[in-house]
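Notes follow the structure.
Complex shown without one protein chain; remaining protein chains in place.
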Amino acid sequence: MLLEVKDLRTYLFTKRATVKAVDGVSFYLRRGETLGIVGESGSGKSIMALSLLQMEPKPAGRIVGGEALFRGDDLLRKSQGEMRTIRGRRISMILQDPQTSLNPVFTIGNQLNEAFVTGKQGLARGGVRKAVVDVLRKVNIADPERRVTAFPHQLSGGMKQRVVGAIAISCSPDIVIADEPTTSLDLTIQAQYLRLIKRLQDTTGVGVIFITHDFGIVAKMCDRVAVMYAGKIVEHGPVRSIFNHPSHPYTQALINSVPKLEERTERLYSIPGQPPAPGQELVGCRFAPRCEFADERCRQEYPPQFEGLSRHSEHTADCWRLEDPTWRPSRH
Amino acid sequence: MASQPTLRVEGLKRHFPVTMWRRLKRVAAVVKAVDGVSFDVGEGETLALVGESGCGKTTTAKLILALDTPTSGTIRLGDTDVQNLHGEAYRHYREQVQAVFQDPWSSLNPRMRVKEIVSEPLVVNRRRSRRDIRARVAEVLEAVGLNPAHADRFPHEFSGGQRQRIALASALSSDPKLIILDEPVSSLDVSIRAQTMNLFRDLQGQFNVSYLLIVHDLAVARYMSDEVAVMYLGKIVEHARTEDLFSEPLHPYTKALFAAALPGHPDVEREEIVLEGEVPSPIDPPSGCPFHPRCPMKIGEICETTVPALRTHQGRHAVSCHLYDDEAAAATASAEA
Amino acid sequence: MREAQASAVGAGPTRARLAWRWLRELPLLPIAIILVVLVIPAIFAEYLAPHNPYSGSLRARLQPPAFLGGPSEFLLGTDHQGRDIFSRIIFGSRISIAVAGAGILIGGSIGTTLGLIAGYFRGVAETIVTRLVDLTLSIPAILVALVVAAAIGARFTTVVAIVALVLWAVYARQVRAEALKWAQSDFVARARVAGASHFRIIVRHILPNIANTLIVLSTLQVGFVIVFEGSLSFLGVGIPRPNPAWGLMVADGRIHVVSAWWIAFFPGLAIMLTVLSVNMLGDWLRDRLDPKLTQV
Amino acid sequence: MRRGLLLASILVLASLGSTAFSQVAVSELERLVIALPPVATETNRIWAGSWVMHTQFEPMLETLIGNDPETGDPIPRLAERWEASDDFTEWTFYLRQGVPFHFGYGELTAEDVKHTYDLLSRDDSQVNMAAVWRDRVAEAVVVDDYTISFRFHEPYIDGVRLFSRTGGEMYITSKAQWDEGGVAAVDERIVGTGVFRFQERTEGVNLIVEAVEDHWRDVAPFREIELRWVPDETTRMAQLLTGEVHAAALGRDVAESAEGQGMVVIPSRRENMQRFVPFGGLYFNTGAPEIREDNPLLDRRVRQALIKAVDLEAIQEELYKGRVTPAFRTGWVPQHEGWNPEWAERFDEMYGYDPERARELLQEAGYGPGQMSVRINLYEHPGQPESPYVLESLQPFWEAVGVEANVTPVDFGTFLARWFEDQGVHGEVWITRNTPLRTTQEFIEFWHTAAANGKLFLDDLIEEKIVELRFAVDPEERDTIAREIGDFLFEEFVLIPLGATHVEIVVDPDVIVDWAWPGQAPTNWTHFYMIEPVR
Partner (left out) sequence: MLRYLIKRLGQTVFTLFAVTVIVFGLGRMTGDPATVLMPVEARQEDRARIMELWGLDQPLHVQYLRYIGNVLRGEFGDSLQWPGRDALELVLLRIGNTLELGLVALLFAVALAVPIGVFSAVYKNSAIDHVGKFIALLGQSLPHFWIGIVFIWIFAVNLRWLPTSGRGTWQHLIMPAVVIGWFQVAALMRLIRSAMLESLDSEYIKLARLKGVRERIVIWKHALRNAAIVPLTYFGIMIAYLVVGSITTEVVFSWPGVGLLVVNAVTARDFPVVQAVTIVFAFVIVLANLVVDVLYGVFDPRIRFE
């Protein structure tokens, strides 16, 4: 087990309210595996990912509980100094927006150098330069020797994102967390980038946590998927199991509300209402106010986790409805 | 398609001159943002303009909205030519063509109350009594599913989906013939998109309005539109009824887009067409077919030298690609015969 | 960024509740100082001032403050004309408000108008305005003040005109940049699509969105104006003499710094407290009204 | 004294030289620094500016006739003796022999004196007496190397003052230098015969002079003196207190502060200036239509009321620190022609502080409370830091008797321009001063004749009398005419006489023991060789 997160809680303490952004999240990641974390904006997925690296947004954000065992070591108990040796080297991250995630005033080479220098103190000067060019080549950047001296604004969006990718893999980390890395890319560029990630994963065996709001990316890229809603993972399981037998009403609704390219949809399922506002005190199931199956208990008490859904041991979901075995989807 | 289209665009071009200094020499160049685009939008119908960023779809929208002036070509709304509108005719056009923009956060003035935003197209164009305006605001707010009692609130008190509804209410308030929807759902939360798209579709019938949908997401185009035009580097490369296009995409670029689109299910297998490189700069567009440098089905020199015309293929499916030259020629021949 | 925005809204607290929150977080100390030092004296000067601020008795000049053993009738002592410093400071608040108010109002209006025109219409108007701004900023205002005062005399109107002359450029620069930004916003595009006239767009759409900037900018200028007016007084081209302008009192009292330090000290303190509080309030408003910072 | 003046001009005085001051020793201090407000014109060109700039020449240049440091009386300096012709149209000077110019420019001769005269009468000469040098002097005749005669077109009584520092500006400079390098050489450095010689000048910063070794007359008390131009009074005081400068010119309020810190105020030995507040625009003889009939100041009662409303003693004691001599009739001094001792006796009755009487007078003149207003032109008169305070202090006095006083701040230069235009200051008051060195005739000519700028109070009577005075040679006759004019003006209440003040310098008693200078020159500080260092 590469990473095992148990009951992670990160709250944002603002003057007006305490926002339970991550409210008891547990999951795990194996070597070479891709885990998708799907959720809408505000579901807490990004804060959750940052919390793993003790990078929760300060000063409001604070990790208030749980543990994150990386190769058995609890990341949450480490000092900032220790975390620095982990960030970038053992666990790295690709951020959402390539336009803003590269520092506009430093060259590509400079920013990659830094990744190497902080990562591997041992490298000599020439070695660093060679390594920089190598890693740029690895992410399919043409003419890497020349690109080293370029500033971010001189590159296209797709290239920038590859540079961010290069920074992420520069120290051969064990885990790469990719936070919506393709949302701002065009369709054809997105396809190129996803292919690149897949290839890099195949060659290096790195574990990838893919954070996204798009089931399409999950379908294409992930082995397993966890669905987040309002700070909680409401359903989790192997990707096919989830697609074929979504067990939580939210998962079902999400899958049904997305138009398909492959077939004509007469009418999409429309999820009523709005996602809960941060700081809104919620008891019971977070999705209950928008759920067509919700009853009084759903609104009062948070449901337990039901395991082994669709006869798959790893498929879990939090929904009272699953108490009734008839609702539990069975494997075909 | 109705006999008299709501909007008819013919040979629309928008070229931006740019001057650059290269090694102390002044170089004048032209960005051909929109380069000869023609299409109709039928009454009560939806036409989707699909393409990647920089393909000219947004510039086209701006031209139709008269936020920009075309270099050449005509835009007609009913019988009115959009160029050189003045006075009454200009106000009339402003009432008839409205828009909903992509970003619900920046497209509503944060300093105005909802009722002011919604009624703006009414207030600025015609003298109407306050009571009429209030009634109309309530009517359209109700239509988009918002509580008319909230008309005194400010936009920041609403969520993204609600804001997009306000934008739609505002667009509908002057009873327009055409609304331009510029990426209307792409910045909304996933769980909100479906309700918003359904709303757009429902209201189209109710208000008998035509939509010109600017979108990059093919699935959204399929769900929302009656007709689809695919744009690449300022030109329409393929144009057909939605079902025709999705059942049989013809242009290699359209095919590549389909291939690149994300699957709806892990088991969906796609043809692997991965385009190399990026969209060329519109300052220096490639000669011949603009797509030829990236085209996996390039047939030869003709692609580099001759611009393919947008020709009808099998009835109503228009495509601009040399692959279909023979067929088109045959069709023309048979028609002549 | 968007994520924060989306979440910030959600429930949509009412306007009243927002206003209440806003009030509760007001920086009380600066506001209290502004009220006590500036606003209340200005309104009730006639009732608060124990003496005539314009005339005193030569025989009672340079009296120390009452609490330092001076005559009990002069709380903060007297100046070189035997005038009650306390009364003069009270009346001086009016001049500070008038100079800052008029200067900022005139300079701000001109600068805002030209900035809006330049930022919205671009083109020739923008070129002219930016050139004028550059020109204004490249001639030291104090120098102009010296020359103008030599020519037509130092009067209230001269001082206000000089202040306005400096400020308009500051406003025009800032407003032009903001107008430029907002002119490209989607809601302005929507307004144009709706058929709104340029005037309506500028007044109803752009101006209200610049209002915050204007408020913050103006607050921060108040301090500058008061200090600037003092500098003019020091050079003898500020508010004319018998007037109890704070800057003038400090300038006049400087020479007594050894023997009668209170003449310059108390008006100096009034300036410092006012400027400090106004700036603190300005900074607070800035943190509060600048959308970039409120979203954090 | 006026008799003495004439006497002195005819007398051949023995050379007193410097013998009386030979005990002066050279200070240990390398350089004495004196902080002064900047002079209007810093230059080596003696013809390029007016009296107030001459302080900078004082250490380096000398005049034909000197002034006694204690009394200001004329004493021989570069001229050993002098005489006037009987009709006062020719003044002859016999120069001291063997007086060397600085920097080896040879000995002083009559040619140098003539050269200096040429400079002062240049077209671009801006000295106060430029008109005299240009128009009243017919020619300067070099009789021999050590004798020179100045011939005048008409009688010139006041030659002694003209050729001393108290009146004229004839600071003798070297012809040899001019012949060698012209004006450029003068701009480079100034060549004179004084106890100190030019060393270095930085415009707007300072002027440094150094002692002349084996000076023909005196021993320089300091090796170097720096005149440092410091515009800000408070800064001058700070410099004095820290020991950065050893003497500083300070206003009386600031001087008082400095005294509190152990510094010492040295006033000049004699009064330097009479200060007064004139009532403007009293032009009774011009008939100019611009003269408003309704100007209340035209009424003598109003003028008296405005004077009696002012507590002069309070101003003298509080603002001038009591270091002021009453001037009962400004422009007239006991030493000069026309003085009437009765003025002092009648002063309190006519001019004394009496607000009640002031109110009555106004009532009589038809001005009840609030019915009359006066404009006070407020500015700082150069070299008079108290002047704005005085002007400001008038307002409450006048308001107290029901006269609205509009204090209007003006720039001094702008005000001068208005004043010099005939009707510019009609019905207004301001502040100015007169040097008591000026003869009565000069005073009257400047302030009371239409031809000059002063235009304080113009009347046909004065115009008649002044002509008489100009051509009168008999001392008795002159005295009578001058007194008549004085009596007339005394009765007319033409100004508020603030009194005569000394020029002062504040010194560090650890460095300077005393400085004897008469103060009787329009230029404030003179006799730098008289600064007595602490040994």
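Read from first to last, the chains carry the letters A, B, C and D; within each, the first residue is number 1.
Methods note: contacts are C-beta pairs under 8 Å (C-beta built on N, C-alpha and C of every residue); 3 or more make two chains touch, one makes a residue touch a chain.
If you're wondering where the values come from, they're calculated on a predicted model, not measured in any experiment.
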Per the touch definition above, residue among D:Leu120, D:Val219 or D:Ala238 touching the missing chain: D:Ala238
Which residue of D:Glu28, D:Asp87, D:Asp145 or D:Asp187 touches the chain not shown here: D:Asp187
Chain not shown: contacting residue from A:Thr34, A:Ser101, A:Gln274 or A:Thr316: A:Ser101
Omitted-chain contact residue, chosen from C:Ala19, C:Leu35, C:Leu68 or C:Val147: C:Val147
Interface with the unshown chain - residue positions in chain A: 50, 53, 55, 59, 80, 84-89, 92-93, 95-97, 100-106, 114-115, 118-119, 151, 153, 164, 167
Sites on chain D contacted by the missing partner chain, in the whole complex: 38, 40-45, 48-51, 123-124, 126-131, 183, 186-187, 202-205, 228-232, 234-235, 238-239, 241-242, 244, 411-414, 416-417, 420, 446, 451-453
Those residues of chain C which, in the complete complex, touch the missing chain: 131, 134-135, 137-144, 146-148, 150-152, 170, 223-224, 227, 230-231, 234-235, 247, 250-251, 254, 257-258, 264, 268, 271-276, 279-280, 283, 286, 290, 292-293, 296
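What we mean here is this: only the chains that are shown with their structure count from here on.
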Between the pairs B-C and A-B, the one where more C-beta pairs touch: A-B
Intercentroid distance (Cα basis), chain B paired with chain A, Å: 33
Intercentroid distance (Cα basis), chain C paired with chain A, Å: 50
Contacts with 2+ other chains: residues of chain B: 159, 189
Multi-partner residues of chain D (at least 2 other chains): none
Touching residues on chain A, where the partner in the complex is chain B: 40-42, 156, 158, 186-192, 195, 213-220, 239-240, 243, 253-254, 257-262, 264-265, 267-272, 274-275, 290
Contact footprint of chain D on chain C as seen in their complex: 54-59, 61-62, 80-81, 149-151, 153-155, 236, 240-242, 254-259
Of chain C, residues touching chain B in the complex: 2, 5-6, 8-10, 12-15, 185-187, 189-197, 200, 204-205, 208-209, 211
